[in-house]
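Okay, handing you the structure first.
A single protein chain has been omitted; all remaining protein chains appear in their positions.
Presenting subunit A:
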Amino acid sequence: MYSLLRTMWLTFLHMFHKRETYQYPEKKAPLPARWRGRIVLTRDPDMGERCVGCYLCAAACPVDCIALQAAEDEEGRRYPEFFRINFSRCIYCGYCEEACPTYAIQLIPDYEMAEYDRQNLVYEKEDLLINGQGKYHGYNYYKVAGLAIGGKGKGEAQKEDPPVNLKDLLP
């Protein structure tokens, strides 16, 4: 009985405590830099698309909300022909970001994604692609990959040795 009355009194005293609510639209909660919100597709420092259409993000996605189709341009660079994320299914787990070998797909601290129409939550490539590098600056996949593409031959990538001549006995 005493503890009940004490509980009630202590609860009553909360009347004079400071309120902890964030008045949301006016005052936003401070988010950690690694907050997993809206997904974007980033570009490399030369403003080319980072995504190479490897399907690893789509494969890693537990709710199958990512759909894409890989294509190849005349220089031999791979890019997604379309890239579609259904944000009404997305659970913001970040597996796609972890799976991505080229830092292309990233989750940013933007969580305000309310829509009146469910269909508006399906984001196409134009909506996803941003003009920037996101969280990982200075990384350019095609500059470090050993793949020969237009304007860059074998062995010309960063930190890459020229190819070894297999027919030659000299070191």
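Operating definition for what follows: a contact is a pair of C-beta atoms (placed from the backbone, for glycine too) under 8 Å apart; a residue touches a chain by one contact, two chains touch by 3 or more; residues count from 1.
FYI, contacts and distances are computed from a predicted model.
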Identity of the absent chain, which is to be given by its UniProt protein name, from "NADH-quinone oxidoreductase subunit H", "Amino acid ABC transporter permease", "Dihydroorotate dehydrogenase B (NAD(+)), electron transfer subunit" or "Glutamine amidotransferase-like protein GlxB": "NADH-quinone oxidoreductase subunit H"
Hidden-chain contact residue, picked from the options A:T21, A:N131 or A:Q158: A:T21
Among A:T7, A:Q69, A:S88 or A:N120, residue touching the chain not depicted: A:T7
Positions on subunit A contacted by the hidden chain, ascending: 4, 7-8, 10-12, 14-15, 17-21, 23
